[in-house]
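First the structure, in the form of structure tokens, and then the observations on it.
All protein chains but one are shown at their positions in the complex.
Order of writing sets the labels: A, B and C. Residues in every chain begin at 1.
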């Protein structure tokens, strides 16, 4: 089975997720700068989530590069990842509209955590399908970044009940870590 | 006529259907856990519909694999399927917001029933176009799962007026049956 | 310049247009059948517009089949067509929510008329780019259906101020005429 439609469907879902988030920036009725002030936290949460969806698209793109074929298990592992990512607009809006209160920020972290786990499952299903000596398996390596992200998200979810800004800073830190492109796969593929 | 754009258009519509459903999860104004409680049935109906759209995408993907060419009749049979699937966000939201009352659950079943019939029509049009001895015809076989789904949906629609939870359990049961990937086509293609 | 991205972008826009129309079917708060009654005209206008977008996608698909290359003029003629089609959700909702009153039905007709003219312009730009002896030019022929549609829409717009149901019947009649697949191009291509 070819991977073309899996990529096309994932691109479609990610493109829609990233774009419907902007609908939460409700157009104010007044035309002055003050009318934008309540939108600032919603805008900031939009920026963070935009970057996160960008990271997932980027990594998904990289990982699928090394994939030769897909099967039913891969399709469903991918659908599972898209499910958690589809909840990001909800937790983004909830966090933004409540000025980053504890519970919304914790739920944001839970969705990030589940997305990271879903991504990890997808990578394992792909490795299992391609074999431990495949280009893909070598390219993914020990997946240090994936594992450390899961740990940081878990800590951040708990921390958000102590201080939600600390949790947010951890989400930002993980995003920055991932913004550095995944050279493992690029290197292995070009060698 | 090539099948590329048929796949691309269907992927686009399915990606949008699956993603706009999440817009029904209206962001609550309060920031505590209690504010999420009324969203639970909406979330559950979202999960079920997400899985159903995933199943249709999955099966559509499988069936189109074995397709060599499409004509006008195929395009319209496909459009007919997309029409019924496009109503799933509406019945999902109606069921979720009314805590799975009888009428919304029955209508959910009607849309599932019509989608299953539309999928069956699409498969017949494809077989008719490719010939009874084609790889596609052999791969589809007697389509036991498709036929039994139609029967179960019909029973469930009637049952929903007796007990809507029984109907929902039947919808879940059909989904589980389909989650097992369609090995018929995979087998025939790889042999 | 290749036509691939032109098709992909058009597919994307058409897929979104067709799907956001369903958002006008606002979920009722009550869970009984009576709650659906006010939705009937909105549903009927949705069905008609779904079929129209389907027809445009179908014809666009057919016409682009015979296209070899595109240039800037083609891109903008295509964008012009997408602009008018993007207004269909608005006129669909306005017609449906006002039980097919004169003014909304007339505006619906104006948008159909402008879309038909935009489609005609696109076909002329393509013929002009490929030459009068090209497969495309021969396949399109005299474009009788395109021209008669423009005439019928114009009549229907005027008629809608006399009786909006007569206008609607003309819109339905044109849709039925187009539902018969465009064999001109299919024939010419396969010969």
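One rule holds for everything that comes next: contacts are C-beta pairs under 8 Å (C-beta built on N, C-alpha and C of every residue); 3 or more make two chains touch, one makes a residue touch a chain.
Computed from a predicted structure; not experimentally measured.
Remark: the residues of chain A touching the chain excluded from display are 7-8, 11-12, 14-16, 18-20, 22-23, 25, 27-33, 36, 47, 50, 54, 57-58, 61-62, 64-65, 179, 181-182, 186. Mapped onto chain C, the interface with the missing chain covers residues 1-2, 5, 8-9, 12-13, 15-17, 20, 23-24, 71-73, 75-76, 79, 82-83, 86-87, 89-90, 93-94, 97-98, 101-104, 107.
Just so it is clear, only the chains that are shown with their structure count from here on.
With centres computed as the average of Cα coordinates, no chain lies farther from chain C than A.
Compare each chain's C-alpha centroid with the centroid of every protein C-alpha atom shown, and the nearest one belongs to B.
Here the CA centre of chain A is 26 Å from the CA centre of chain B.
Among the residues of chain B, those touching two or more other chains are numbered 8, 12, 15-16, 20, 23.
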